[in-house]
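Report on the following structure.
Of the protein chains in this complex, all but one are displayed in their positions.
Take a look at subunit A:
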Amino acid sequence: MSDTHAQTVAFVRETTIPESPPPAAETGAIKWLRQNLFATPANSLLTVAALYVIWVVLSGSLPWIFGGLWTTTSLAECREILQGRTGACFSVLSERWNQLLYGFKYPADQYWRPNLAFLLLFFAAAPVLFFDLPRKMLIFTGLYPFLAYWLIWGGSLLVPIVALLGFLGGALVYQRFIKTSFAAGFFGGIAAAFVIWTVAGAIIPENASDNAMLSSVPSRDLGGFMLNMMLGVTCVSLSLPIGIALALGRQSDMPLIKWVCVVFIEFIRGVPLITLLFVASVMLSYFFPPESTVDLFLRVVIMITMFSSAYIAEVIRGGLAALPKGQYEGADSLGLDYPQAMQLIILPQALKISIPGIVNVAVGLFKDTTLVSVISMFDLVGMIRGPILASTEWNGVYWELLGFAALLFFVVCYGISQYSQWLERRLATDHR
C-alpha cells in the first residue's frame, strides 16, 4: 500500500463514499439457477443426475401410491383388481386401522378412552413445552398422569387417587422437613409416600374394580401405536428429571453419591437396551417380593427409563461442562445456595446447550419403544409382524404396513425435532 500512496502519504478523507446498489446481474431467477444448479460443468452434470434420480423415484412411487386400493378385504382381492397394474394395497391399513393403533385386544367400544387421553396429553404438555402459557395450567399437567392412567387402564378410581395422595403426602413432608435438612426432607418424603401407598392400598377392597365406572383393561391388552406413544411419553418425561439428577450427582463433591451415579450410568450405557428389556420381561420379577405381580408395562417403563436417563445424564453433563466456571462463581458470590444456583443459573444454561443432545436421545428412545415387540408386547411393529402379517388375508403386504409405521414415527419425531429448533431460537439470548 505504501507504494501506491507514495506521493500522498498525508491523506485525509473529507467526504464519506456514498452507498450504492449492487450490480444488476447479481439478482433474478436465472442468476440463481446459474449460480446454484449450473455453475460449473461438473455442477451441471450433478444437477442432471439428481433430477434423473428424483424422476425415477417419483415415477415409480407416485403411481403406486395414487393407484392404491383402500377398500378390499384381502391381498388376493387387491391383486385381482389390479390385474398386474402397479398399485398399493392400502386396504390393509383401513381394515386393520384399529389394530394398528390400539392393538388387537383393547375392547373396541372403549377406544374413546385412549383417544381422550391422547387429546388431553396436548393440554397437559402445552404448559411444559410452551412456557409463555399461564403457569396455572401446570396443575392439570400434574394431574394428567393419574387421569391418563385411569382412562387407559380403567378400573377403580381409587387406585390413581391413592397414587396421587401418596405423591402429595410425600411432597408435603418434603416441604415440611427440607428447611431443617435436605436428607430429612428427601427421605422423609419418600417414606411418607410409601406409607400412604401401603396403608391405602390395603384398604382398597379386592373387588373395587368390578363395578367401576370404566371397565378394567389389563396391560397385556394394550398394543399398537398407542403402546409406543404411552411408553415414549412416559419414559421421556421420567428420564429427563432422573437424567438431570444423575448428571448433577456425577458432579457432586460427595464421593458416595458421585460413585453411585457413575456406576449406574456406566453400567446402563454398557448394556444393550434389548438385554434390559429381556431382564424386564423375564428376570425382574425375581427382584420383587414373590406374591407381587409387577405389571409388565411398568417393568418395561422402568428399564427404558433407566436406559435413556443414563444417556440424558451424559448429554447434560456435557452441557454442564460447557458452562464457564465464572457462572458458578457469579452465583456463589451472590450468596445463592446450591439448589438455587443450579435451578436459576446453571441448569437453565446447561439444559439449553444440551437441547440437541436431549432431543437426539428422546427421538432415539421413542423409536426404541418398538423393541418391546421382541418381548412379545404387541406395539405397532409387533402388531405388523405378528397378527397382521401372519393372517391369511394380508400375508405379504410389507411396503404398505411398514411404510405406514415409518410415517407415524416420522411425524412424531419430526415434530419433536421442529419443537426443539423452535425452543433453541426462543432461548437464544447470546446475540451472536
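Note that contacts are C-beta pairs under 8 Å (C-beta built on N, C-alpha and C of every residue); 3 or more make two chains touch, one makes a residue touch a chain; residues count from 1.
By our rule, contacts and distances are computed from a predicted model.
> Pick from "Chemotaxis protein CheW", "3-isopropylmalate dehydratase small subunit", "Pyridoxal 5'-phosphate synthase subunit PdxS" or "Glutamine transport ATP-binding protein GlnQ" the UniProt protein name of the chain that isn't shown here.
Per the UniProt record, the undisplayed chain of the complex is "Glutamine transport ATP-binding protein GlnQ".
> Going by the contact rule already stated, which one of A:A200, A:L214, A:V279 or A:L427 would touch the omitted chain in the full complex?
Of the listed residues, the one touching the omitted chain is A:L427.
> Touching the absent chain in the whole complex: find that residue among A:P272, A:G330 or A:G415.
The one listed residue touching the chain not shown is A:G330.
> Could you tell me which of A:L344, A:A390 or A:A406 touches the chain that is not displayed?
Once the missing chain is taken into account, the touching residue is A:L344.
> Which residues does subunit A use to touch the chain missing from this display?
324, 326-327, 329-337, 340, 344-345, 348-349, 352, 427, 429-432
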